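All protein chains but one are shown at their positions in the complex.
On to subunit A.
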Amino acid sequence: MSVKEKLKKVLIEDLNLEDVEPEEIEDDMALFGDGLGLDSLDAVELVVIVQKHFGVEIKDMEEGRPAFQTLSTLAQYIEERMA
């Protein structure tokens, strides 16, 4: 399973997005605001999710901010640090 596919799966499961299917999360859809509709508390959960499921620690939210733009940017951030 690719990082993007796994990300979609854990986002839905861990954030309880019961009304969203994995295929509905587009690669370039904004994670926050009008896109997937996540909010500031989800940002904290995202830090936990990334560390728990991918072993990648986001120590600084300023560093994480660009990564949290879309599914693609987050997947890229994870892949770079997993390598």
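One rule holds for everything that comes next: a contact is a pair of C-beta atoms (placed from the backbone, for glycine too) under 8 Å apart; a residue touches a chain by one contact, two chains touch by 3 or more; residues count from 1.
Quick note on the criterion: contacts and distances are computed from a predicted model.
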item: Protein name (UniProt record) of the chain left out of view, among "PadR family transcriptional regulator", "Oligopeptide transport system permease protein OppC", "3-oxoacyl-[acyl-carrier-protein] synthase II" or "2-oxoglutarate ferredoxin oxidoreductase subunit alpha"; value: "3-oxoacyl-[acyl-carrier-protein] synthase II"
item: Touching residues on subunit A - with respect to the absent chain; value: 14-19, 37, 41, 44-45, 48, 51-52, 57
